[in-house]
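Everything below concerns the one structure shown next.
On to chain A.
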Amino acid sequence: MKSTSSPALLILVTATLVSSCHHSNKKENLSLSERSKPIIATVNYPLAYFAKRLSGEFADILFETPPNVDPAYWNPTDAQVSAIQEADLVLLNGANYAKWTSSRTIPYEATVVTSSSFEDTFIELEEGTSHTHKSGSTSHTHEGFASTTWLDLELACKQASSTADALCEQFPEHAESISGKLKILLEEMRDLDRKMKSVTASLQGTTLVVSHPVYQYWTRAYGLSAHALHWEPMQKLGTPELGELAAIQGEKPPVKYFIWEGPPTEENINKIRMAGFINIVVNPCGARPAKGDFLSVMQENIASLSEAITAGTSSNTGAP
Partner candidate 1 sequence: MLIPKFECTEGQTIALVGPSGCGKSTFLNLIAGILNPSAGSIYIDTTEITSLSRAASAAFRLSEIGLIFQEFELVEHLSVGDNVLLPSYLGTRKDQTVIENRARDLARDFGILNYWDALPESLSHGERQRAAICRALSARPRLLLADEPTGNLDPVNKQKTLELMHSSAKEHNQGLLVVTHDLELVHAFDAVIQFEEINQHGQK
Partner candidate 2 sequence: MRITGIAYLSWKALRHRPFRSLLLIGTIALTLYFPRALQEFISRSEEVLSARARSTPLLMGPRGSSIDLTLNALYFTPQELPPLDYSSYETLARKDLGNTIPIHSRFRSGNSPIVGTSLEYFKLRALSINAGRLMTRLGDCVIGARLAESKGLKPGDTITSSPENIFDLAGVYPLRMRITGILSPNRTPDDHAIFVDLKTTWIIEGLAHGHQKLSQAEIMGSSRNSAGRILRANASVVEFNEVTEANLGDFHFHGDYGNYPLSSVILDPSDKKHRALALAFYQDPAIPQQIVIPATAVEHLANTLFATQRLALVAFSLLGIAALALALMVFLLSFRLREREMRTYGKIGATRLAILCLQGAEVTIIAVAATIIAQIGVTLTRVAAPDLLTRLIS
């Protein structure tokens, strides 16, 4: 009897172990769905900011792009995509922003494109390569849209409203609080929009040089025109770059302002100044800022524009 009971006991013990392992595995899978707060994933910082402002404490925001990386060109790892797949809401910017979203698997049902209400006003990019595959297939061009929509603060308001709508639909129990918070946010952003309009009023009719082609919506919204380069604030400016700059300066009317996405090096500031331009930093704020938030960065942009315009005006009046 003893000899037969041992294997039976052994089997019982093994089965219990296997079943408990299985159980713990399952628990791991469940851990995300058992989390205390819902998760809202966003593809850029402005949307993360809107989502945080609107949701307050009831949700966690998942925006994993490192501060020094432009979220438009960021590529998440598989693990990061897996985390995004667990989100209750995925907020996209639209206008081809964050191309990774079209090649990665994100939850369709939980995804909201915050710019869909104004997609007919997207700015088309003219850069593109037309090519044909195999005989008989049609030629097509890989073109797209400018995507830094939120620099037009009116569009940013629309995106914030879309975010609020999506949050209300997903979390109807928080609808009232979200609406209240949206009202305050829109007021603050409209105030900034008014300030931006006011500060850029004196730039009407002038052409700016921008270090990157990311200001399309901003220039359109505030009646500006810009000559876009592909320079980095930290890049060493050599003879070819300065030659390019000289050629631009030769245009009529003369171009006075050089807009950087981020603070350039001292050397670059001097070189630009020597070339006859006034340095301005207008941070598009696609990535999470090192300090402050979306509104404070926009406020800083307005301040730095205002300061430069004042400097520009005084140099004009001082000139013979």
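If you want to know what made the cut, all candidates are chains of the complex that A comes from, given by their letters.
As a convention for this text, contacts are C-beta pairs under 8 Å (C-beta built on N, C-alpha and C of every residue); 3 or more make two chains touch, one makes a residue touch a chain; residues count from 1.
This is a predicted model, so every value here is computed, not measured.
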{"item": "In-complex contact of chain A, chosen from 1 or 2", "value": "2"}
{"item": "Interfacial residue positions of chain A with respect to candidate 2 in the complex", "value": "26, 29, 75, 78, 81-82, 85, 99-100, 102-109, 129-134, 140, 142"}
